[in-house]
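Sharing a structure with you now.
What you see is the complex with one protein chain gone and the rest in place.
A, B and C are the chain letters, set down in written order, and residue numbers restart from 1 in every chain.
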């Protein structure tokens, strides 16, 4: 680069200024070079110009940009206008081949390099953020639910059958995904253990039979549900030789949860772990990362996707992880932990004041408080009107507690990654207003 | 608007200039108003500013933009940086609910309005571009293959079974999609009829049995394969009460093919028709439109999608269809027809010169010529090196002709929508170079 | 570049695809390389991506982008937000030094290279578009009027005095510019020659005296004023040894006018020629190009500008001239000539119908028609209301005809570069409506 600049820009400005300009430019291009050399998440976050430059150069490698091409296929990434192209960061050919989503697409060398790099950075992320034994990762341009579907579908290569065993989580997406792929869900009911709702691993073991295709366990959900004991379930899976998929939807943000994942992989059988890109990596909604200890499972999942896909979730993940870098990500995790603590402290104060109590449930991201003297629906409605987004207020029989009837009404709040201290502060204050208002 | 401007901008510039500015502004805002009033594709294409303004206003309605919100959910569309948000046109909350992809998302009123409008415009497109009896449409943020999977999965509500009957098309995506949803494909082999490869409808009828879930027919593929006789197959489907899905991948561009679709719907049973957004509407890769004569099937397909989805394919379709408008689209169709004719004429000339012949196959988009005196692989390779993208050159036994052995080697070229006359011209000229070069 | 890509991207995708991606990328980067090698306007226009890439790389060379810098000056191009920076295409340091506008700015190597290149391309433009003997050009980030001021101010190095001789043009900007620099204007009145208003060169000669600083002649104005006989004036200037500046505001678009400029330079004395960037090169308003046969005058003009300047007009000119390229520019000139002809033909038709006549005035860009049976103010007003922008309708005594009293009222229309055939068509039709309406 230095030589190119010296050669081509020579004489346009005095030599010493050109020298300085070259140094300044190189300081910014160096991270790009290092990215291609190391193929790992950078320590420091990138600037917007750097990210845009990378995307520009890569998108300029796709064949739809070839000024000399004669394009006579039925699909040549022709677009209605430059604005439309820009909405795809100019990756108009999308990613993947009809055979495999992660295969390089001959018409899109640039997008293919981009997506390969994304998968390398996704893999690096999962390893560095807590699960070094999950060595292989694939970003799917699909939400967590759909990605779980493809993952379990891939399990059918290993084991035929009809059922997926699923310790109860009151969330529709995984259930729908299992149905989509033509399987049925065997839900293992939750039970109370103090305030917490848990699913004892031995009930999972008991449910296994010849028709079991896989077990789908879960690490992140809102309280009173606690994370599944994925280590024990992994042991059971190994013992019974049953594929085991973990829905780790928003677990990457939490060092504790990643430790659980890691020890599950070490201690037993974990075929794949699925995590959301938006909930963990601050991207817009639309992608998930599937990780596995062995490469074959990634291959098989890649083969489940039928057709070429939108490049958007991959591009957005790339931009997000480069904008963050390792250091900022760890800083955000620190803040997440502080916010979680701050949330609990303040809920405790409010609880005391209003004769409620904070539920004693293990959950590194969210916190719940009883609502015994008020209608939870009204509490939820009031919070909504006060523009608190994301809390849940549920009655004892509502879908969400993962048991048929929970002893009390309650409400939850999250201190997830990216939440600002100010959000918690405001939410707490609005909660107080609400409790004063609502009778 | 006029009143707002008069009120707020008063006195900043002389009244008559303000009047003129208001008129100019209104001329550009009118199409936005009309869009919301009529909820149909505009006659005239929009300018970039108009499209951007629409996207801006809608994305500003999503709750992640609320400056007063306290956001304490686990998923609040927090993003790493404004650049990352921009990569999603600021629709960071994506589209849909975990229950149904087309349901309005409470956290994303703007994206929900956007997506509802997209579905209305998609519906308008299918109706105005040739199939007024397909009254209901849904854009899926998935490629054609995956969308066929979800569509057939929805058919299981109507009919249980194990098999999908599929007149042979040598394309992997639909096959993979059927496998993904846990079904098997019964391929009905193609046969020769003159130069053409066809699948006789009666063979489809014969294959139907109790285990048949649905028939998947196809309108667009490259020659020598001809489009399926979807009208006859529709009649058979009605007679046997079997769900019938048409893969109309790039058929919307062709008035002739849309006429076939229309008469199939009129004459028999067509449950759903699936078409690519990128191949028909000049968007980047990533979306498909599923259309149906009845609304229920759209509901059911909407319920197949597990989780919230990336807003990118919907946003890109919206921008593309607004940039085009009805008039430009019809103009592009005229050009497509002229290019198709021009392609055939010129292939005929070359064929004569090089002792080959153009295959007599009905195909409104593509054209094929025999390659009898040369190695088709070398021809393909030479074209590739000359930067002709999209042609296919196949030997008699290669996957692609939809029969086990086609009588001759051949090559195909497309004159698809959006192809410029210049592309065809250049491709023809490169083909001549190739035939001179390759022995 | 090829080597860099091969080295760094190796292994991310199959080698043959990487090869293709590299070829496609190089096809697009080649024009950048050629630009720096030749430092001339490209034959073919550039794509948006190419232009943006060039601007990005250059702006990344400015020291305000240096991630390692400690910036402790009073002016370090700190900006309020990335959006604000983007409004300057990230050239936040502007251009120039307080000493000379065209000197390289040590804090802004990238902007300095950009501006040097701009001046080379401006110089190339003037030479290739008709005046090869104006070898030196400088883009000033100022409109034509202000640029004329700086140019004449530089003339004071050559000749002291108080007056600028100016064949009458009814346009305020040059007059104000002369006043700004502390000089007075000696206007030489226009006179009739048939329909045309001209200023005889001998009257210019007569006006010269000891106090004359310079002559300011003009090539482009609207009819009935004809271009000054710059060749004769140039001869007079040489004879009397008086600096001669030509206001060639929108003359570059016209091959004929550029021929006049060229022969004036050849035949006599022309110190500098000033032309607008927006009127000739389709940029937003804000810049002018000063050209001279000798480099010294450019130096002196460069020294007149006090302070560092906004980079916007230079950046916009660069983008415009690269987007156009030589071929498109010549094509636009062809269209301008056709449109001018078409305008005259149609004004003739209307004139005949409404008992008016087209004025017999030499003007390669605009055309005028008498208005004898109507109030010109009403005609002007009606055209305005019909959204025809740019025509002028003047009464005999109005400022604009360059004589105190012109024999008739008239209206003018332009067929300037960039005007679409459709504009002329519509304007003609609205003019007819107007003449029907207005009595």
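Definition applied: a residue touches a chain if its C-beta (ideal position, glycine included) is under 8 Å from a C-beta of that chain, and two chains touch if they have at least 3 such contacts.
Being a predicted model, the structure only gives us computed values, none of them experimental.
Asks: Which residue from C:3, C:74 or C:355 sits in contact with the chain not drawn here?
Replies: Counting the whole complex, the residue in contact with the absent chain is C:74.
Asks: Looking at B:42, B:73, B:110 or B:167, which residue reaches the missing chain?
Replies: Hidden-chain contact among the options goes to B:110.
Asks: Which parts of chain B face the unshown chain closely enough to count as touching?
Replies: 1, 4, 8-9, 12-14, 17-18, 20-25, 27-29, 33, 36-37, 47-49, 52-53, 56-57, 59-63, 65-69, 82, 90, 104, 106, 109-110, 112-113, 116-117
Asks: Which residues does chain C use to touch the chain missing from this display?
Replies: 48, 51-52, 63, 66, 68-81, 83-85, 87-89, 91-94, 98-99, 107, 141-146, 148-150, 153, 156, 171-174, 176-177, 180-183, 220, 222, 250, 276, 278-279, 281-287, 303-313, 315-316, 319-321, 323-324, 343, 365-366, 386-391, 413-419, 422-427, 430
Please note the rule applied: only the chains that are shown with their structure count from here on.
Asks: Give the label of the chain whose average Cα location is farthest from that of chain C.
Replies: Farthest by centroid: A.
Asks: What chain sits nearest the middle when you go by CA atom centres?
Replies: Chain nearest the centroid of all protein C-alpha atoms: B.
Asks: How would the chain A/chain C interface be labelled, same or different, where same requires over half of its residue numbers to be shared?
Replies: Same, since over half the interface numbering is common to both chains.
Asks: What's the distance between the Cα centroids of chain A and chain B, rounded to whole Å?
Replies: The mean C-alpha positions of chain A and chain B differ by 29 Å.
Asks: Report, in whole Å, the distance between the mean C-alpha point of chain B and the mean C-alpha point of chain C.
Replies: Each chain's C-alpha centroid was found; their separation is 46 Å.
Asks: Taking the mean of the C-alpha atoms as each chain's centre, how many Å separate chain A from chain C?
Replies: So the centroids are 54 Å from each other.
Asks: Counting only residues that touch at least 2 other chains, which ones in chain C make the list?
Replies: Counting only residues that touch two or more other chains, chain C contributes 23, 82.
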